[in-house]
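Of the protein chains in this complex, one is absent; all others appear in place.
Right, chain A next:
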Amino acid sequence: MVAELEFEKPLIELRKKISELKEFMKTTDVDLSSEIEKLEARLAKLENDIYANLTPWDRVQIARHPNRPTTLDYIERLFTHFLECHGDRCFGDDEAIVGGIAKYDGLPVTVIGHQRGKDTKENIRRNFGMPHPEGYRKALRLMKQAEKFHRPIICFIDTKGAYPGKAAEERGQSEAIARNLFEMAGLTVPIVCIVIGEGGSGGALALGVGNHIHMLENSTYSVISPEGAAAILWKDASLARRAAETMKITADDLKELGIIDEIIPEVRGGAHRDVDQQAAEIDKVLKRSLTQLLKLDGEALVRQRYEKFKQIGQFTFLHDNLRVK
């Protein structure tokens, strides 16, 4: 069963009431059909109201839904012949990131993504999708390989962040992330990045230097988690709801800030309600992206990526406050 979220409670109650009435009608002779009809109309309206007016905090909840589809769910549906390739050839294999080669509608590609677990056991193995340096180094190894064989790269972004741990620091978490940003900027093949869940800080960005960046409608991308922001701003992590609004972390916000290219619509209520349908929505945007990017040669791809990131940011000059870029 799909776990329901807090903001969906009014819907749950209404649905329960409707099914109760239906049940009651079956066991008695009382005709409640007009009553049921009315309630169903109300339900439809309420669903529209709720899902059309999701707050940033609602979206954070959807993005973190335990059943939200992961990288491997999409790989299975969007690609054929996926061969997972393990290891950074240096220290180990970080299962918080998966990657490998596959075909996308016949086209050879390299696919990489953060990977959360579906249950506690898998989450422990995958460290809740929070990579160590070797995860980023594996990703980079696969990206360099893609470049060698002229394959486009598709990155799925879905992490709370890079893992904050002792071993991660010892093995150079900073350097591993920095190296990915640096090297991705220079790759001569198309890179399409899709944020499918949480895009948490540098740990997300380390797979995020793409020619095109897209976000699922209910995914988030931020410099710090709402809880973290609330703790700093108001010394109270429980004010995360407010921080989620202040920090501008939704797909709409990122589009407005000129960072992402397309918002991929989600199945009503969130991607977890119909993974096949969601994969089909991603497919449309991915196909369009790659079709455009495959027209560019290596040099043009690097230039386009450079310009894309170069224009991100807002500033002015002390004696010319009108010159806002």
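For this structure, a couple of remarks:
What we mean here is this: a contact is a pair of C-beta atoms (placed from the backbone, for glycine too) under 8 Å apart; a residue touches a chain by one contact, two chains touch by 3 or more; residues count from 1.
Please note the rule applied: contacts and distances are computed from a predicted model.
With the options "imidazole glycerol-phosphate synthase", "Fasciclin domain-containing protein", "Sulfur relay protein TusC/DsrF" or "Acetyl-coenzyme A carboxylase carboxyl transferase subunit beta" in hand, the undepicted chain maps to the protein name "Acetyl-coenzyme A carboxylase carboxyl transferase subunit beta" (source: UniProt). The residue touching the chain not shown here, chosen from A:Val189, A:Val209 or A:Ala279, is A:Val209. Residue-wise, the contact with the chain that is not shown comes from A:Glu183, picked out of A:Glu76, A:Asp93 or A:Glu183. Listed residues A:Val60, A:Ala102 or A:Ala162: the one in touch with the omitted chain is A:Ala162.
Per the touch definition above, the residue from A:Ala41, A:Ile232 or A:Leu294 contacting the chain not shown is A:Ile232.
In the full complex, chain A makes contact with the omitted chain through residues 162-166, 168-175, 177-179, 181-183, 185-186, 201-202, 205-206, 208-209, 221-224, 228-229, 231-233, 246-249, 253-254, 257, 259, 305-306, 309-310, 312-320, 324.
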